[in-house]
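What you see is the complex with one protein chain gone and the rest in place.
Up next is chain A:
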Amino acid sequence: MPENPAAPGAPYPLGLRVTGRLVVVVGGGPVAARRARGLADAGARVRVVAPEVCEELAAAGEVEWIRREYRTGDLDEAWLAHTATGDPSVDRQVADDAEALRIFCVTAGDAEAATAWTPAVARVRLDSPGPPDPGDAGGRSGQTGEEIIVSVHAGGDPRRARAIRSEVQAQLESGTLPIRRVRPRPGADRTAQPATSSGPAVRDHGWVALVGGGPGDPGLISVRGRSLVARADVVVADRLGPRSLLDELAPDVQVVEVGKTAGNHPVPQDEINRILVQHAMAGRNVVRLKGGDPYVFGRGGEELAVCRDAGIETEVVPGVTSAVSVPAAVGIPVTHRGVARGFSVLTGHDALQDARRAEAGDAAAGHAVSVTGGSDHTLILLMGVSRLAETAAALTTPERPAGTPVAVVEDGYGPRRRVTVGTLADIAERAAAAGVRPPAVVVVGDVVRLAPAWRDHPAG
């Protein structure tokens, strides 16, 4: 799209590097405080001239305060002036003095007198994945990150500009704008960082982020996760998770499918580990997009350890776990006051193993979490559909009788969402009759009674 030429008299957008330069702010109210803070954040030497200042400004330690009325001469040495006194005559004086000194002046509330405008600004810091800089108390270092800045001027309507800014900001933060870097970062390998003291070679590598994609709905990935997906050069994806995000990727983003699909075996874990390391070593930024949370049976820990051993910057982004969210999708809270105070998450396979060992007289297995506890103890089985009959039988104990409610939830956040309810005694039969297929989450315990679907159940 061709850029439109500026209309005569419209502001000419320009970025100013104010670091170490004097900027004079005249006025002590909230507007002046906001401007002073923004300038100080950008590294300017800020001098405020005002007989009184608001609380926020008084608390800003990095700002010099001249405690009196403005006088001509206060702008000497300044590179830029801001005036927001609330007194039009003072503001005009400041503007006139600035004009005489040939410096630009932002005049709050008087667009006619102003020679400069402050746009509404959306800015997003895109930090590299990885551990925070040890020298930085507040999180990631400003040096390791890069920033995208969008300035909005909306025809002299600041409220409209702010509204547009907020929307752009939200889209920048949520990764729905194309924020992937196309050109290499300028001077990337010259930037010595304490965080990368493990070796300068790190700078040549891409990063690997293990991102929990949540239960499938593209709106249930975290803002951080979505943003990293938008920045990835390579996405290594499972069959589960928010698959529709893959459709939105730019054509040159490489998608590597490692999940099990009908008729195909999944890629072995060692091979997945190798793929992650290889791409990152080649300088590509990699998102390992997983269903649910990376650490709830996601084998994320193994992937992380392998990448770290290879000296690659890594980050783990937690996700909405299917163990909790999929039951919630059909109205089953996994804990509920007076019904269940704890819950266990297991694979169907492990639950069965525990139960078998207990049955065989293994005392230790007799205390395993799948075996202990009554119907007030919620069990969540992931990957538990294929051997449901055996598992249900094995889970039936004196404390957890055959009448304990069970729900099988398929496709919690997709078009095939369905819940099938029953009891330990009959759930396998009901699931078979309904044609239940994996992936599905199985919930065992009294909390199932809270599901609207239970009301329609014969035992309910």
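Throughout what follows, a residue touches a chain if its C-beta (ideal position, glycine included) is under 8 Å from a C-beta of that chain, and two chains touch if they have at least 3 such contacts; residues count from 1.
In this text, contacts and distances are computed from a predicted model.
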Legend entry - Choices "Na(+)/H(+) antiporter subunit E", "uroporphyrinogen-III C-methyltransferase", "3-isopropylmalate dehydratase large subunit" or "Sulfur oxidation c-type cytochrome SoxX" - which one is the UniProt name of the chain not shown: "uroporphyrinogen-III C-methyltransferase"
Inset, instruction - Could you tell me which of A:Ala50, A:Val152, A:Ile221 or A:Val286 touches the chain that is not displayed? - result: A:Ile221
Legend entry - Residue touching the undisplayed chain, where the options are A:Thr83, A:Ser151 or A:Ser174: A:Ser174
Legend entry - Options A:Arg67, A:Arg181 or A:Arg341, residue touching the unrepresented chain: A:Arg341
Legend entry - Options A:Pro158, A:Gly241, A:Gly291 or A:Gly319, residue touching the unrepresented chain: A:Gly319
Inset, instruction - Identify the residues of chain A touching the omitted chain, counting contacts across the whole complex. - result: 124-127, 129-132, 134, 137-140, 145, 166, 170, 173-174, 212, 214-215, 217-224, 226-227, 293-297, 299-302, 304-305, 308-309, 315-321, 324-325, 327-331, 333-337, 341-347, 350, 354, 364, 367-370, 372-373, 377, 413, 417-419, 450-453, 456
